[in-house]
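Just one protein chain is left out here, and the rest sit where they should.
For clarity, chains are labelled A, B, C and D in written order, and residue numbers in each chain start from 1.
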Amino acid sequence: MTGLVWTALALPLAGAVLLAVLGTRLPARGAGWLASLVMLAAFACSAIATVMLATRPHEERAVVQTAWTWLTAGSFQVGLDIWFDELTAVMLLVVTGIGFLIHVYSIGYMKGDEQERRFFAYLNLFVFSMLLLVVAGDLVLLLAGWGLVGLSSYLLIGFWHQKPSAIKAAKKAFVMNAIGDVGLALGIFLLFIELGTTAYQGVFAGAASLDSWTATAAALLLLVGALAKSAQLPLHTWLPDAMEGPTPVSALIHAATMVTAGVYLIARMNPLFHAAPYALETIVVIGVLGLLMAGAIALVQTDIKRIIAFSTMSQIAYMFVGVGLGAYWAGIFHLFTHAFFKALLFMGAGIVIHALHGEQDVRNMGGLRSVMPKTYFCMLIGALALVGIFPLSGGFSKDAILSSALEVGTPLAWVAYIGGLVGALLTGIYTFRLMFLVFHRRMSPYAEAVAPKAVKHHGEGPSSMLWPVYILTLGAAVVGFLQIPGLTHVFFDWLEPIAPAGMVEPSAVQEWLTTLIAVSIGVAGIAIAGHLYLRENDAPERMRLGRGRLIDHALEHRLYWDDLYEVAFERPAQWLAAFLRRDVDRPVAGWLPTDGLGTLTAFLGRSISVIENGVVRSYALVIALGVAGLLLALLVRAA
Amino acid sequence: MITATTLITVPLIAGIVILIVPFAQRLAGYLALLVALGMVGAVAGFVYRFEPMAGYQFGDDAEWIPQLGIRWSVALDGVGLAMAAVTALVVACALGYGLWAGRDRTHATFGLILITEAFLFLVFAARDLFVFYVGFEGMLIPLLVLLAVWGGEDRRRATVQVVAYTAFGTLLMLVAILWLGLTAPNGPDFSMAAAVGRGNDLVFWAFALAFAIKSPLFPLHGWVLPAYRQSSPEVAAVLSGVASKAGGFAFLAVLVPLFPEQSARYAWLFIALGLIGFLWGALLAFRQPDGRGVIAYSSIAQMSFVVLGIFLLNAQGSTGATFQMVNHALVSAALFLLAGWLETQAGSGDFRKLGGLARSRPILATVALVLGMAALAVPGSSVFASEFLILLAAFADAWWLGTIASIGIVLAAMYMLRWISAVLHEREGDLVGQLRPPDLRSGALLAVLPLALALIGLSVAPAQLTERVDPSSQMMVSGAYGEKEAR
Amino acid sequence: MIEAPNVDVLAIAPEISLLVGASLVLMVAAFLRGRDRGVGVVIGIAAFAVSAGFAIAAWGDAPTVTIAQALQVDQLTQAVRILVAGCGILTLLVALGWPRMREAGAEYAAILLFAATGMTLIAGSNSFVTLFVALELFSISLYVLCAFDRSSKASLESGFKYLVLGTIGSIILVYGAAFLYGATGSFQFDGVAAGLAEAEPGAWLVVLGVVLVLAGLLFKIGALPFHMWVPDVYEGAPTSVTGFMAAATKIAAFVALARVLAEPLAPVRDTWEPVLVVVAVATIVVGNIAALVQDNVKRMLAYSSIAAAGFGLIAIIVGGEAGSRALLFYLAAYAPMAIGAFAVITLHERDHHGITTLESIRAWGFARPFAGLAMVVFLLGFAGFPLTAGFLGKFLVAGSAVESGWAWLAVVGAIGSVIGIAYYLRVILAMYDRSARSGVHAAGAPGLASVSIAIALCLGLVIAGGVLPGIGIDWAGEAARVLAAGR
Amino acid sequence: MGIVVFFLAAFLAIVSALAVVSQRNPFVSALGLLGNLVSLATLMLLLDAQFVAAAQVIVYAGAIMVMFLFVIAYVGPRGEIGPGTRKPWQVVLAVVAGLLVVTQIVLVVWTTDFGKPSSIDDAFGGPGAVGQAFVTDYLLAFEGVSVILFMAAVAGVILGAGARPKRLTTDQVLAKEGEAEARRRAASRAAIEAAREAEPGEAR
Partner (left out) sequence: MSVGLPFYLSVSAILFAIGLVGVLLRRSPLTTLLSLEVMLNSVNLTLVAFSRQVGGSDGQVFALVVMGIAAAEVVVGLGLVVAMTRREMVLDTDELRSMSG
């Protein structure tokens, strides 16, 4: 079983290396198939391993295995450990499964790009990193995966590196993630100092013994890492920019897998967070704020992928709320369903963009329903799932989170509950704003000029792009049935052992009640969107609810977070660096001890040369004065 | 029998022979490369035979100048072996690059590089203060000549700056060594063992100054930028890759063990300087207009960080510092070779004239990316492992120390990404468009590849190194650690 | 009846050999008028060799005082005899490279032999009369040698300047000796010492005598403020003579100074010690700083020899066994470097057909690889880089200072050395300036082979003294014991 | 009597010394030196140093002065350089140095208690006593002086002897070598050029 996990981990790495080494010796088309095949194999391994895990008795389901000692120094020791349990299995399946589909999709999407091989190498590298992150049995190893994920994300966002905007976005993502890495690393330091180990076993066993301040500090530091990776407040600004990358990347990394790593981390570290209630509350607060803010911003975006990106941020904020409330299973469940419908939405958007020759602005779309019916259908399913319309998957998972808030019942939980419902309204509006602007209404002139012709020639897309979408559509529709309140209980049962201190589980009544409310709100949101955007008018991109220019302006500028960072950090740092270089380092360290002293000694040397004037009687004078002077000094001294 | 003496004598003699005998250019290059590869083999043999717990090994100890109590005493422990290994590798790669790039009067450059290697080995293996001084000062000569003769436009000034700094430091150290050696209780004795704990503050500072300049530790880094910028790529690689490590190594292997009391007492100062230097170098690297500037300031930052790690005086700090030195040697040597290659091929290292090189140059892009990512310590890389250890040690020392230091990691990410994108990405620069530089191939690739592969290897299993280094490095700081605990 | 004093012929055989050699040379020259005068040089070399042979044969004999208390023949005397003879041989080899030697070689050799006789005598002098006579013997010979190139205005000028200033120096010395005679009633060293020991401390007459004697001797070693003649004389004199002056004169004058301080003036150490400390510091500082701005290489080396004199004074101040040993080794190490360096300059003057400046020597190192490399080694030796004899010399001097509580003087010396490195480097940089094209082609000319032999010999000595200095240190130690015992 | 002679001789010595250093004409200076050394010989006689006084007159007047006069005659009017100096600070400092030296020495000798002069026998200062000292205790010095004088004679020949026929200066020798060298190089350069033109493909 562990062998399979190792294999699943090694396969994408091997794929990446193979692609990098073979390079142009590999036919361009072959690269995609090779990468996809690797992913399929990895998925198969994961699936079989999961089945084998399921056959084990409950208490033997957490398996640890060390390949070799990775790093040691003094008492500090990190093994190359894998930790395979139920949570790992879920993540493995999501990463390899969705990953496989996206690989296949990419074959079509990237066709004709001259850098195809590089793309698939990066994709495989990403999957390896993500797998390392989820199977790691040691916090340091998790951090390694954590960082490598960021690296692959950087590479993929900046894949089209000729575009300065893409490179800028990639750098931004990397730096933000590096901040998160540092936070995570600091948390690991603290845990090592307190517990003497960074392996999960030791940390889980020792978490309870930590005093509450230490536990809170460690948890908050880990949370910094989670926030950066999952693009949550206040480290979220990189995610919308990350849409500069190719669409499959957005689907894989910025929807299904990487950005959910923060949720995974919190769920994984639940014994620690359990010991740090303040940290959990912080997570809830951040989650609520994030889901509202991201939903609001999504209302006014015009880039199709950015809308989905903000939606992703918002949905992950839901997951944060879930894990923050202690309903780890609900958070992971939402992660699971979200992976399907969000990947689906991105891939659908990718098909649209493909058909429009790269156009991403929703104002240049419209009316595509008739041209691309299959895509429309699939995306509709995805959108409904996102809004949480019964019986699609998103509803079950989101409502599980909200109803958990009911179960918890603290004031904060109530806030979360209300916030979540408001968020659901926003979700309905922005999702169907997207759908209406893209697929309904009258075709924009650009779309009219491009889309019908493209579809006529190539169909809605190559089958390698469509089939993954179909599969995901199916998944988005049905995976929610794993956990139908009162009926099925698979997900909770499966994940229950990962939280030794127990998980919050709402009652079926709470869940159904919430579902009722949430679905109504969602439908209301759709209706509002219909009211606003289905009618033809001259300003479709405007969210006309907020008439104040201030709100519009603020939302369009994403509530000024980027500007804040620029003014608060970037510019001062740039200025400081320039100042130090020009006015401090060069003169003080560079000039003064070398040229400065050199100038001084040269001046002294020339002064001495002046005395050495070549006139012999002047030399004699110096000698005479020297003798007289020495004599005087010594006679005075002797006297 | 191959011992540490072999490591020193063979490249020294070979270097002098190659320097003097006017071989044909190619022949001299191949001979030098052969010797350098032989050294790699010899060091590999040492690594294979090394017993981590057995202290100093492969040593020789013989009378040299008995009148002064000076012995030819050389041996390698884990730390020294790690440094020697990386030196052998870096020098071989630098020679390979030089051979490929082709210089006028090759035999002289190659001979001098081999001589440098010999002196470096001497520094890393010395067990006698006199021997140590010979290596420490001796390596300066060939490097200076290499810089002064084969350097860039502004080489004169660079040379003078290097001399002004380094000579000053080492000569004061010489006086300190004399004091230690000649005032030994049982007559003159220059062995390091006899000097442990005997120094006073002045002697300590004389040593510290020399090492700080060589490292370079903030604020004594003024010579670095001109030296690194004006050297030819292979010399810059040796200079920043391994020669500067002599300073860091000396802090760990000489200063701290010899002066446990002072090291513990003044540790705070070195920690502070290391911290400032780490951030300072990173900030300045961020504003450099060319690749070498970035790498030079990142070297300052990294070496300051190493000093910080050493003066934490615990196992993670010292092992991490050693490991970090190895990593940085590989990274900066490779980056300098690459930056130098770029300058030759694209006509300039100026960012404004570069850019867009990744387009249709997959090998260059891959190698540069791997190195860049290693340099910015992407988690999972070997540099990450070493920085992690140092930061962990810093955090254990004081939480705020580790926290502030970790800012440097983020800054490192920023300047390395700037370098990568300025060179590889975005629009093609003017010079790139005009000169159409080729992809990284043949000799230049072969020279950089071993360094990159070594980095990858160390990323896969860093413990292979740390396990060998750890007992030695812990031993080195144990005395000072005891003092620190006692305070 | 006048009782003839006991003259131990064997004890003064070296001097006799030199004088016989001089006479022979002159006689042969008379016979060979108009024909090849190289014979004179050969006889000169033979005379030096015989002289050195006698001295070596007598090495280790019990010290004697001969010719009625006038001359001490001990290890120190023998050492100086050997050193001076060595310098003489090397100088004659170098001088052969000078075109004038074809006409006036015999006279040159003869006067060089006279000068050498004076130098060996001064080292063994046991009274101020002997000291003065010996001093004048070599001084006047040197005036002649400096002006030997009658066709060169610079040479005549340097000879005249040296004569005027040198005579003033000598007069000051005699004047001082007269006052000491007045104070103690004796010119004999032991008599003076005994008289001074009885004299009331700080007596003005004694102070007067001591200051004047010191001034006279400091003039000869070229210490501040009596150094003014050095640059002009060194620059103007024929280059081989300059080398001889820098090497042999320095040895003789320093040994004489050391003997005078250790024997007659030992009781008044309190009087002269502060003088020498001030002079030493000033000499090191001024010599080094002034050398920094020189463009004429000979002149620069003249200033550097002033600085070296300051360094030697440190050893004199330290005194005792360690200081004297260091002094002797330092002087012995300095000699081949000086002669070698000036030999290289001789070669360059031939190649360049003119004086040696930083401008004219540009890129010359590439044209003459061997001489260039040798020059680098000599300059590094001056600068005190390891593995050269110069390093060991400075090491011993600084070591003796540190050992006996004069560490700050060692630090001053070290700082001076840093400046020194800067100007030696200027020469190296110029010699290997790739941007310049050497206008000089290595030309074969008669006599150059012997110059090369001399350079090779010097090179061998410099490196041997740096790598295996044990014999030299023992040897210097044995010779120096005389001075240590005298106090 | 002794006092009068002393002061007279001392006065003459000083005046003649001043004449030596102040006269524009070196011939007059030389005569001043003559007066100076005769006065000094007188003072030495007062100090019972008859032999030295005699030697003073003989050596100086007989040898040194003659040489001086010959050379002065040889050089002629070119040897006349006026006392006027172009460096005022040199004058000031020279006088300061001279005064410092003289005052300090005078101060020292007048503050030192020398005690009574030793009693001496008749032989003191005579040729016998001095000669005996010379060939016994100071044999080496004696021989040394003779070697120096021998060497000086050789030197005098080298420096002042009549010019040898057609002797080139060093600069000329070097220049000649240089010309030969330049010719050689020009020839080889021409040969290389010719070879290049013959094979244009090979030229770089």
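Just so it is clear, a contact is a pair of C-beta atoms (placed from the backbone, for glycine too) under 8 Å apart; a residue touches a chain by one contact, two chains touch by 3 or more.
Everything numeric in this text was worked out from a predicted model, so none of it was measured.
*Asks:* Taking the complete complex into account, which shown chains does the hidden chain touch?
*Replies:* A, C, D
*Asks:* Which residue among C:26, C:177 or C:241 touches the omitted chain?
*Replies:* In the complete complex, the chain left out is touched by residue C:177.
*Asks:* Out of A:551, A:615 or A:638, which residue would touch the omitted chain in the full complex?
*Replies:* Once the missing chain is taken into account, the touching residue is A:615.
*Asks:* Spell out, residue by residue, where the missing chain touches chain A.
*Replies:* 609, 612-617, 620-621, 624
*Asks:* Contacts of chain D with the missing chain: which residues?
*Replies:* 2-3, 6, 10, 13-14, 17-18, 20-23, 26, 29-30, 32-33, 36-37, 40, 43-44, 46-49, 51-52, 55-56, 59-60, 63-64, 67-68, 71-72, 74-75, 78-83, 85-86, 90-91, 93-95, 97-99, 101-102, 105-106, 109-110, 112, 114, 117-120, 124-125, 129-130, 132-134, 137-138, 141-142, 144-146, 148-149, 151-153, 155-156, 158-160, 163
*Asks:* Residue by residue, what part of chain C touches the chain that was omitted?
*Replies:* That gives, for chain C, the contact residues 128-129, 132-133, 136, 140, 143-144, 147, 150-151, 153-154, 156-161, 163-164, 167-168, 170-171, 174-175, 177-179, 181-182, 185-187, 231-232, 235-236, 293-294, 299.
We take it that only the chains that are shown with their structure count from here on.
*Asks:* Distance between chain A and chain D based on Cα centroids, please, to the nearest Å.
*Replies:* 95
*Asks:* Per the centroid of Cα atoms for each chain, what is the distance between chain A and chain B, given in Å?
*Replies:* Computed from C-alpha means, the inter-chain centre distance equals 36 Å.
*Asks:* At least two partner chains per residue is the criterion; list those residues in chain A.
*Replies:* In chain A, the residues touching two or more other chains are 598, 618, 624-625, 627, 629, 631, 635.
*Asks:* When you check chain B against every other chain, which residues touch at least two of them?
*Replies:* Within chain B, residues 160, 164 contact more than one other chain.
*Asks:* Given the complex with chain C, which residues does chain A contribute to the contact?
*Replies:* 598, 601-602, 604-606, 608-609, 611-612, 614, 616, 618-620, 622-627, 629-631, 634-635, 637-639
*Asks:* How about chain C: which of its residues touch chain D in the complex?
*Replies:* The touching residues are 2-5, 7, 19, 22, 26, 67-71, 99-100, 103-104, 107, 110-111, 114, 117, 121, 129-130, 133-134, 136-137, 140-141, 143-144, 147-152, 182, 203-205, 207-208, 349-350, 353-354, 441, 443, 445.
*Asks:* Can you list the chain B residues touching chain A in their complex?
*Replies:* Contacts found on chain B: 157, 160-161, 164-165, 219-223, 225-226, 280, 283-284, 286-288, 314-316, 319-320, 323, 356, 358-359, 362-363, 366, 369, 373, 376, 378-380, 384-385, 388-389, 391-392, 395-396, 399, 402-403, 406-407, 409-410, 413-414, 417-418, 421, 424-427, 461-463, 466-467, 470, 474.
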